[in-house]
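For reference, the structure is listed below as structure tokens.
In this view, the complex is presented without one of its protein chains, the others remaining in place.
Let's look at chain A:
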Amino acid sequence: MFIRWSAAVAAAILLSSPALQGASAADKPTDPQIAHIAYTAGVIDINAAKQAQKKAKNKDVKAFAEDMLRDHEAVNKQALALVKKLNVTPEDNDTSKALSKQAGDKLAELDKLSGAAFDKAYVANEVAYHKAVNSALETQLIPSASNAELKSLLQTGLKIFQGHQQHAEHVAAELK
């Protein structure tokens, strides 16, 4: 599920680009695609959190990264259990690919930073990422999901992601 959320985030990011927006509006993602996007989005935030655990200096930033790791891993575990139960094979798609590419670039960019500069950049990206994911979930992934259990998992994801966004915004404000 967390992964799905992540996928939603990716979708949100993609949706914010005009080219993607046209394509997304025309082609509603299928459940296997939504599952893949959500899982991918979760993995992205897990990787970002792992990087932050190694590099972050500020204790609130470290604690935030720990929260992200714990929640997103829990959601992804849940997502995997659901696709298995539903006998659905998550399907790779352009949104997932774009998300992964973008996330890889971000990881490389953040890797060059250290200390307070890293902390700030990581938290700022977490704010932006969760905003994008939440918007994708709300406007695209949840309305498109046809399986009720998938939809419900996405809705739980949205709720928890909204909390993450607020948490990230709070940490970002403290760092200023």
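Just so we're on the same page, contacts are C-beta pairs under 8 Å (C-beta built on N, C-alpha and C of every residue); 3 or more make two chains touch, one makes a residue touch a chain; residues count from 1.
Quick note on the criterion: contacts and distances are computed from a predicted model.
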{"item": "Chain left out of the displayed complex - its UniProt protein name, from \"Plastocyanin\", \"Gluconate 2-dehydrogenase subunit 3-like protein\", \"Sn-glycerol-3-phosphate import ATP-binding protein UgpC\" or \"Sodium ABC transporter permease\"", "value": "\"Plastocyanin\""}
{"item": "Identified contact with the non-displayed chain, of A:Ala74, A:Val88, A:Ala128 or A:Leu175", "value": "A:Ala74"}
{"item": "Residues belonging to chain A that touch the chain removed from view", "value": "67, 70-71, 74-75, 77-78, 156, 159-160, 162-163, 166-167"}
